[in-house]
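Removed: one protein chain of the complex. Kept in place: all other protein chains.
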Amino acid sequence: MDLLNAIVALSNFVLVPAIAYGSQLALGALGVTLIYGILRFSNFAHGDTMAFGTMVTILVTWWFQAAGIGLGPLPTALLALPAGIAACMLLLLATDRVVYRFYRAQRAKPVILVIVSIGVMFILNGLVRFIIGPGEQRFADGERFIITARDFKEMTGLAEGLALKTTQGITLVTAIIVVALLFWFLNRTRTGKSMRAYSDNEDLALLSGINPDRVVMVTWLIVAALATVAGVLYGLDKSFKPFTYFQLLLPVFASAIVGGLGNPVGAIAGGFIIAFSEVMITYAWKKVLGYLLPESLAPDSLVQLLSTDYKFAVSFVILLIVLLFRPTGLFRGKAV
Amino acid sequence: MSEPLKNTLLFVLVAGLILLTGFVQSWSTALLILNMGLISAVMSLGVNLQWGYAGLFNVGVMGFVALGGLAAVLVAMPPTVDAWAAGGMRVMAGLIIGAAVIVAAAMTLRFLPRSRWRTLAVLVILVGGFFLYRGVFDPGVEAVEDVNPAGTGYLGGLGLPVLVAWPVGGLLAAGAAWIIGKAALGLRSDYLAIATLGIAEIILAILKNEDWLSRGVKNVSGIPRPVPYEVELQETAWFVEGAQRIGVDPVTASSLYIKVAYAGLFAVVLIILLGLAQLALNSPWGRMMRAIRDNETAAEAMGKNVTRRHLQVFVLGSAVVGMAGAMMTTLDGQLIPTAYQPLRFTFLIWVMVIVGGSGNNLGAVLGGFLVWFLWVQVEPIGHWLMQVVTAPLAEGSALKAHLLESAAHMRLFTMGLVLLLVLRFSPRGLIPEK
Partner (left out) sequence: MSGNPYQDDRGNKDRTITRPGPERESYPVEPGGEAVKVAEPGAFLIGEEMTGGYGKGPDILHACTVAVERGEIAVIVGPNGAGKSTAMKALFGMLDLRQGHVRLDGEDITALSPQDRVAKGMGFVPQNNNIFTSMTVEENLEMGAFIRRDDITETMEQVYDLFPVLREKRNQAAGELSGGQRQQVAVGRALMTKPKVLMLDEPTAGVSPIVMDELFDRIIEVSRTGIPILMVEQNARQALEIADKGYVMVQGRNAYTGTGKELLADPDVRRSFLGG
């Protein structure tokens, strides 16, 4: 019984939240890694791109809510998501047209593009704060839980409950669908393959008649979708705040780099590695250990390795270890 | 137009802008802009040292600024005697144990032959050491933080004159930079960028959470000043007389006097640092740095230790930024960890460097003043603009209220725009590198 209780407590406080968070990071990191693979620079504006897509989704959600349109038990935001994605796509295409295209034609160096992306980051950040304000927004509606802790306890008769939030379930399902679609696209379609070819060997791709402008455009479109989905899922699960989204840049980049920049499988693995480490190191293990250890050894303290405020330190340390011992990332970062 | 003339005109323009602020708005605002402009100029000098001389992409500026701020607290605040008695020694012992554990692990890694046993030993040292450290450290922290939490609840500082904090801030930042540099230099630029971004967040997390050190989010206020207090001046006979003679109200005069005094102190630091930076740039060391930057392979082939040189310049630049951070906290008179925002303290400094001209010290200084001026003035201008734009809207309309309220966020937008415009149309900045 104690072992079961320990497993349930572990799932409730560590596994489920980490899987949800990991999926969100993975989607964010996929966007970063695609831009890196195709456009060959680290996009510092990615966190704010996520914020922009999410903001539009929230605005449309409010509009739907005011009009009384909803999805019943599911959050209305899912209905508004396509609008957010479309707006984000328009934004990124416009940014590319107005800003990045010029530097591509100049064959600007990656580090210059990074600085350019910092400029874009400022603009997006200002835009988002201007439109929706810097405050925190919660926009999840519908049923809050798939299973509540109490239901679970009644069902199983265990002392520990396992709560599954609707947003966590949606995050996982959406992430699986999006990732499956993405991989199908990259590995099975002509356009997807041409993107991988372009990322692998730009010169040869040009010689093969692959149109770089089209590849770049498709990349931005995919990145817009990924960023918006990642941002909306994160916002549903936790809450939306422009500054938090800017800060997501660090774990998202850590995920992409740990997995190997430019490698989509790596980005997903990296997302889960970072999420699990963050949750596990900042979780107070007292409860789980209390079930597992004999009474005499049960800990008095919280057995929390680091306070939650240091979660950034976790991504950072993992990042540093990977960079020191395997600079190309766990999965060799090379092609898309 | 010749180079020196153009540069002089640019500086005159910035001075004119600040003077204009004085005439149109108030002299107090103008002096505030000047003071923060001086500090910004020092920060952008530091970043320019790293980026302009060596091409190091440091986006952890905020962390070094915050460390400088911490230095001001640690140096100038009076020590909390009760807290030291309650658990100060225990905290120190904990820190020493922590450091010893890391050193021991590093030594093991270095001196034992590579084997599974070595990995195991390192793990045992680290995990065991961690619990030992927490065992000693945590009770100490609890004891310290329990001493008068509303008033102190931290160990306090050394009670030294606050001016000492400026070089100490530089030293603290230099120490942190050395550790980061050891680990992250020699990596690709975007890896270094992410690493420095991360370290800045960690430094901030420490300031926010280690109450025994910095009172965390309870802030430290009342940091002693290097200049007199306004109230003291208002009670000093010669000052009141002087103020009356030039026909200014003593209260206003005292506030302006203090600001001018700060400006004098900051200007001295800026001029010294600028002089040193110019000397360094034109010395054999500076030429070598640029040679490495322009052709690393050739420099390496000539026997230059590139990573070592990069470490040098990274530490130096961070020290300058740390010093500026200490100066800023001195000016504010308080340390507010939540006030450190990466957009303001990291990326804005980058805008200053790029706009001013990467690789040119004068450019960095100019960028510091100009961008700071814009940062301050965009807000009222934006507000005014919004009022003009929203004038036709009905009073009390939700859109009007929203637009007026949001005008404050125009400044981020404007900074992005300025950066992009400069990058596009004048990529070498206002005063390009020679």
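Letters A and B mark the chains in the order given here, with residues in each chain numbered from 1 onward.
In this text, contacts are C-beta pairs under 8 Å (C-beta built on N, C-alpha and C of every residue); 3 or more make two chains touch, one makes a residue touch a chain.
Nothing here was measured: the structure is a model prediction, and the numbers come from that model.
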Identified contact with the non-displayed chain, of A:Leu74, A:Ile112, A:Ile281 or A:Leu330 = A:Ile112
The one residue from B:Val14, B:Ala54, B:Leu70 or B:Ala407 touching the chain left out of view is B:Ala54
Among the options B:His383, B:His402 or B:Arg428, which residue touches the chain absent from this view?
-> B:Arg428
Sole contact to the chain not displayed, among B:Asp82, B:Glu230, B:Glu296 or B:Glu379 = B:Glu296
Among A:Asp151, A:Asp200 or A:Asp309, single out the residue that touches the unshown chain.
-> A:Asp200
In the full complex, chain A touches the hidden chain through residues 36-37, 40-41, 103, 106-112, 190, 193-194, 196-197, 200-210, 261-262, 327-328, 333-335
Chain not shown, touching residues in chain B = 51-52, 54-55, 57, 188-190, 292-294, 296, 358-359, 427-428, 433
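The definition used in the following text is that only the chains that are shown with their structure count from here on.
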Taking each chain's centre as its mean C-alpha position, how far apart are chain A and chain B in Å?
-> 30
Which of the residues in chain A end up touching chain B in this complex?
-> 41-42, 44, 99, 102, 110-112, 114-116, 118-127, 129-131, 133-134, 243, 246-247, 249-250, 253-254, 257, 261, 305, 307, 309-310, 312-313, 315-316, 319-320, 323-324, 327
Hey, which residues of chain B end up touching chain A in the complex?
-> 55, 57, 130, 183-184, 187-191, 193-195, 197-199, 201-202, 205, 208-209, 341-343, 347, 350-351, 354, 405-406, 409-417, 419-420, 423-424, 427
